[in-house]
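Everything on this sheet refers to the single structure shown next.
Apart from one protein chain that is not included, each protein chain of the complex appears where it belongs.
== chain A ==
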Amino acid sequence: MLSRTAQIRLVSSHPEVYDPCDDSFALVDALLADRANLVEHCPSICMEVGCGSGYVITSLALMLGKDSSGCHFIATDINPHAVGVTRKTMEAHGCHAELVTTDIASGLETRLAGSVDVMVVNPPYVPTPEYEVGQFGIASAWAGGENGRSVIDKILPVADKLLSDKGWLYLVTLTANNPSEICLQMRKKGYASRIVLQRSTEEESLHIIKFWRDLDTQLEVIECTALNRTEHGVLLNSLLSKVPRLPFWSNGNWSSH
C-alpha cells in the first residue's frame, strides 16, 4: 500500500539541515486531515517555503499523488544543504519538485505572482535575539527574532503576492507568535482563516493556520477603506459597483474550508 506521507527512513539528512520534528509532523497531519479538500481543489502549483529535509513537500506530493497528476511542486530554502537534502528525499520517494535555493521566493516573485494554489510554510518561529535571524546554516531553520515573527512577517506579503485567487496557505505558528494577530493582519488583506490543527508538546504549543481569500472579508476591506475617505459616500458606491467584476465573485467561493 502506497504511503500517503514521507517515510522517515527515506528522508535524507545532513548536519546543517533541520530533521523532521513535531512541527513538521503537525503540518503534515493538518494537510492529511484536509486531503479530500486539497484533492477537490485541483491545485496546479503547490509550493513550500523553507523545505528543510523535504519531509513536508514530499508528503504533500505523495498525498495528492495520482489524483493530481496535473500538479507541480516547487520548494525553496535559504540553506543550500536543505535544498540538496530535499532533492534526495523526493527522489527516494519517487517524487519530483522544482527546487530553488533562495531567500523565501526571491527571483520567483515577479513571474509566479498569482499562480500558487497551495502554499505550505513551517517557518523559523522560535523567539530568539534578532541577530540570530538569517544566519546561514541550521539556525536559519528556527531563529525567528522578536516573538519569533521576523521571518513570518517577511513571508506573509510574499504569500499574498504568489497565491492565486483560489490559493490556500497553511502556516505553522507558536502561541508566542501571536497567531490571532497574524490572522487579523491577513484579514486586512482579505483572507479568512481557521486553525486546522493545534498540538501541545512539552516544549511548545503549535497552531497550524489555514488562510484563504474570502469574498466577505474582501468586501469588508473595501468598505473599511471607503469609510476612511472624506467623500466616503460617493467612493463607497463607486467601489461597491465594481464588486461584480472581482474575479473571486465570478468564480464563486462555495468550496468548503
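Simple rule for what comes next: a residue touches a chain if its C-beta (ideal position, glycine included) is under 8 Å from a C-beta of that chain, and two chains touch if they have at least 3 such contacts; residues count from 1.
The rule we apply is simple: contacts and distances are computed from a predicted model.
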* Listed names "Integrator complex subunit 11", "AP complex subunit sigma", "Cytochrome c oxidase assembly factor 3" or "Multifunctional methyltransferase subunit TRM112-like protein", matching UniProt entry of the absent chain -> "Multifunctional methyltransferase subunit TRM112-like protein"
* Structure fact -> Given A:Asp103, A:Glu204 or A:Glu223, the correct residue touching the omitted chain is A:Asp103
* Structure fact -> Touch assignment to the omitted chain, from A:Pro20, A:Gly50 or A:Gly84, lands on A:Gly84
* Structure fact -> Contact with the hidden chain, among A:Cys71, A:Met119 or A:Val196, goes to A:Cys71
* Which positions on chain A touch the chain that was left off? -> 44, 69-72, 74, 78, 80, 83-84, 87, 96, 98-103, 106-112, 115
